[in-house]
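My structure is below; once you've seen it, I'll send some questions.
A protein chain is absent from this complex, but the other protein chains hold their places.
Per-chain numbering from 1; labels A and B assigned in written order.
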Amino acid sequence: MTMTRASDAAAEPAATAAPPPDSPPSPMVRTRTRTRSPRTWVRGGGLSTLVFLAPMLFVFGFFSWSPIVQSVIMSLQKTNLLDAPTWVGLDNFANVLADPLLGTAVLNTLYFAALALVFGFPLPIIMAVLMSEVRRGKGFYSALAYLPVVVPPVVAVLLWKVFFDASPTGLFNTILGWVGIPAQPWLQSPATAMPSLVLEATWAAAGGSIIIYLAALLSVPPELYDAAEVDGASIWRKIWHVTLPQLRGILFIMLILQVIGTAQVFLEPFLFTSGGPNNATVTILLLIYRKAFQNSLGGDYGEATALSVMLAIVLALLSWLYFKLTERWSTS
Amino acid sequence: MKSPRTVAIAGLAAVAMVGALAACTAGGGDDSGKTELRVATFPPGADEAAYTAFAEQEKQFEKENPDIDIIGVEYEWEGPTFAVQLAGGSLPDVFTVPFTDSKTLLENGQLMDVTDEIDELGYTDSFNPILLEEVTDSEGRMFGFPRQAYAMGLHYNRTLFEEAGLDPDNPPTTWDEIREAAKTISEKTGKAGFMEMTQNNTGGWQLAAATVARGGSIQEDNGDGTYTSTIANDGTKAALEFLQALRWEDDSLGSNMLLDWGTINQEFAAGNIGMYSSGSDVYTALVRDFSLNPDDYGLTVVPVEDGGGTLGGGDIAVVSPTVDEETKAAAVTWIDWYYMQKLLDEDAAVLDAKTLAESDQAVGTPVLPVLDRETYEESLTWIEPYINVPRDQMTPFIEGVWDQTPMGEPKGKTQEIYALLDTVVQAVLTDRNADIDALLEKADVDAQALLDQ
């Protein structure tokens, strides 16, 4: 029994939970409520419905909906938590856009995203394709690949910080020394700091993607391979013309998710380098954090939310694109 | 969502939550009728002995003040957590703030006015006036007790000096000698000859100190609440050229360029650094929090050239602005007892030194006097039998510091400008081709923009 089979079975509840679109389950309460006097409302279950909704209304009201609205309001205000906030129009946005660090942060974030795509995107696909073809040890390989994902991210970063020791006796530099490559500065140089962060981030996340691709590979209909073989296709041609096209939906989804994720990268630059050296790893989220929480005394909450709102708009557009594309693919 | 019932239910849930809160958070009032006072103790990671000493002092204080209940709270001044705690009101009732932040805090009204209390205790005229200025606002109100001050010192590892064939009793006295010593140490021992802080605003702090030591200044106080940035000055340039030479010509700075106050202490205590510059009082933390071997330790003054001085600093004991009158009175009593009396009163000084020494805490670490030099030197004779820091290894500092002029830290947007300078120092240390003039010009413009906000 392979791991992927097991995951197949587990996917069942959520997967089959989808009702056919044209037969919505019949509502139970609606039939009773035509006239709505308070008494019939209560007797019709209106009150108990509210009791069930209360936890959700409470946590969403206070911790989701209201903060979302507040963030828009706060981005137009100046507040120091002590005095009443004052309206400042679009000043916060103007200040953020005038901040010389913003450009650096945006470029760094894009650089991180690009590097993460180059390193981190193809690797799990290749690994998953290879792993799906071995007949024995699939479970063992899956477990090994997933192991880094289980390591708490903070532990992973702190551990890799030791690996990145830039002295010649550092762990990675020792390994490089074996093959005759000179010691690298890793986190200690503006040129190598960001690639080092991406290296760790890729290590930490690849396992999760591999498992997802492995599950997706199972959904490629075998008859497509059979048909390709009838045409005399080689293994490479099968991968190129059957496997990858079949995976394009999940590939694109993972791509967008990765972009959304990398746009919010924080842990690595925060713990590895605090944005250094020479601002080489300052990312947008780190800038937001600095404005709100590190601005030595009393944060600039207005500017921090203004920047958050701008980032959120871009990310919401990406989410929407993702939504639309997946909808189209799934219906075609 | 709009229905009144929904609101009512949300309200009920809120009430339930308040109930849960009341159970979770300790209220200010106490059933025994005592005033609870939450006071700052040590940074996280301090060893058990420090807490033993504190518990002993807590007992002594509560015996003298039976109506006050002292609760020690782990506390450390640190850019990020400090701002968060301050905004969140989770600070202790009594805590300490470095001079660099005191001005901004008191101007923001984020500290309790303690003018009357300081007057009443009769300290107004005995404080070192330079330090008192740090806690006084433009209207002459005072917001804290200067409790500890330091001058910048050059800390060095005597063992590494010996290994490198240098004389640990004759540490370098000029920047050129520091450079030579650093080179020798890194060549002979393979350790970093010199190291420099660069992160979390400490890079800017050290650059400001190195500037002042070379007769420069990164900021001018116009006296009217405005400041002019003077980052592009010869002193700062010389300081950066010094670092550049050590890093790229001599390669004597080791391999880690991303250090702050804590991590550089850790490296030093672990025996990986020949020399570094930090506050003269850091010895206390080095043994308490970083397990330094006292035999390794040496301290001298930072060289002063071209009419410069030594950057001083320190912190003030302050009261949270949110406490009530009763707690405030208790807080002032505690500050006076815990921080001030040992500076003034022989019995208090002896008791303090004895308690600390019994728990193996550092006694006699060199500092700058908060009051005047005479009182300070007299107090040292009181506690003579309890002094347990190797003051003979600190002789070059103890004797040399009086010849140096203490200089204050820049006052306008201090931390923000330090943060700005962090990146300048990092650029010089991590980029072989860094253009110091261009970096300083840019930092100067950015700093002025901050000051003009």
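The working rule: a residue touches a chain if its C-beta (ideal position, glycine included) is under 8 Å from a C-beta of that chain, and two chains touch if they have at least 3 such contacts.
In the analysis below, contacts and distances are computed from a predicted model.
**Q** Considering only the chain that is not displayed, what protein name does its UniProt record carry among "Phenylacetate-CoA oxygenase subunit PaaC", "Cytochrome c-type biogenesis protein cycH", "2-oxoacid:acceptor oxidoreductase subunit alpha" or "Carbohydrate ABC transporter permease"?
**A** So the chain that does not appear here would be "Carbohydrate ABC transporter permease", according to UniProt.
**Q** Which chains here touch the chain that is missing from view?
**A** A, B
**Q** Could I get the residues of chain B that touch the absent chain, sorted low to high?
**A** Residues 1, 14, 17-18, 20-21, 24-25, 43-48, 73-74, 81, 84-85, 87-90, 262-263, 265-266, 270, 289-291 of chain B touch the chain that is not shown.
Here, only the chains that are shown with their structure count from here on.
**Q** Give every residue of chain B touching chain A within the complex, in rising order.
**A** 1, 3, 5-6, 9-10, 12-14, 79-80, 82-84, 86-87, 101, 104-105, 108-110, 198-201, 254-258, 414-416, 419, 422-423, 426-427, 429-431, 446
**Q** Provide the residue numbers of chain A that touch chain B in the complex, in ascending order.
**A** That would be residues 47, 50-51, 53-55, 57-58, 61, 80-82, 100, 165-168, 170, 185, 187-190, 273-274, 276-279, 293-299 of chain A.
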